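With one protein chain withheld, the remaining protein chains of the complex are depicted in position.
Moving on to chain A:
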Amino acid sequence: MSTMSIEKPRFSLSTLMQNGNMLALLFMLPAAVFLICFLTYPLGLGVWLGFTDTRIGREGIFIGLDNYQYLASDGVFWLSVFNTLLYTTVASAVKFALGLWLALILNEKLPFKSFFRAIILLPWVVPTVLSALAFWWIYDAQFSIVSWSLIQLGIIDSPINFLGTPNNARASVITANIWRGIPFVAISLLAGLQTIPQSLHEAASLDGATSWQRFRYVTLPMLTPIIAVVMTFSVLFTFTDFQLIYVLTKGGPVNATHLMATLSFQRAIPGGQLGEGAAIAVAMIPFLLAAIMFSFFGLQRRKWQQGGQD
């Protein structure tokens, strides 16, 4: 038996580079710094501000749940909650229906298919503020092209006051949001449709399925995982929408189109009540969590997607 002298590891850069844990920490550091500075800190600060009476220009003090108690009895806040839920529900449902319909059409053999697929992305590509400005003109009380066309066609005799009455304004902003959101839903669902093998459709048609039955029993069940992802994102985008409302109505008339996001901004920045604005923003979190939970359960792998053993 020979004796071996085991060299004591010297602490140097090269031994550091051999250590897996150290390396992992080193590599994660930039990302962690980035996330902490730009995500965790603002979020934490927002939550903290919600518990203070901070105003612009004045350091606040901790006041516990006072902001939330105030909001609970604030009619405008509850109106904004109602508006947000209405806006999200209607816009998401219509976006889903129209988006799925468009995706199904674009999945068929069409002439100029790639051209149509490209063109459908346009509303998504245009910056929101630009398209909102365009809608602002379309909805103008006097110069609206829609009113003008309808008057020329003899259907109505005075211009429609699109953004002037509460219900008109709600319908108008929802329409604008739908127009902008459809491409995302349509293109994502189209991608999902294309993962369904053609032979399944062929097998179903040999099995005697009509085109509705093929959709109902083959396409839709196989598309559900993608629908869950797409609709979660669509709901999150719609729920947190700000730009469109801010450009079109600024929350008016009489707060009829105020969403939680716009109200939060309204109270915090122009209103100067940073604490209260932050509290409204924090109040959005439970709703967003609910949407995420919905997608979490919707996304859970169904039994048929699992492989392997029993």
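In the analysis below, a residue touches a chain if its C-beta (ideal position, glycine included) is under 8 Å from a C-beta of that chain, and two chains touch if they have at least 3 such contacts; residues count from 1.
Note that in this section contacts and distances are computed from a predicted model.
Trainee: Looking only at the UniProt record of the hidden chain, which name from "Phenylacetate-CoA oxygenase subunit PaaC", "Acyl carrier protein", "Sn-glycerol-3-phosphate ABC transporter ATP-binding protein UgpC" or "CoA transferase" is the right one?
Mentor: In UniProt, the chain that is not shown appears as "Sn-glycerol-3-phosphate ABC transporter ATP-binding protein UgpC".
Trainee: With respect to the chain omitted from the figure, which of A:Leu49, A:Val81, A:Leu163 or A:Val218 is a touching residue?
Mentor: A:Val218
Trainee: Which listed residue, A:Pro127, A:Gly208 or A:Pro286, touches the chain dropped from view?
Mentor: If we include the chain that is not displayed, A:Gly208 is the one touching it.
Trainee: Looking at the full complex, which residue from A:Ser73, A:Ser114, A:Asn167 or A:Ser199 touches the chain that isn't shown here?
Mentor: A:Ser199
Trainee: Quickly run down the residues of chain A that touch the omitted chain.
Mentor: Counting only chain A, the missing chain is touched by 197, 199-200, 202-209, 213, 217-218, 221-222, 302-310.
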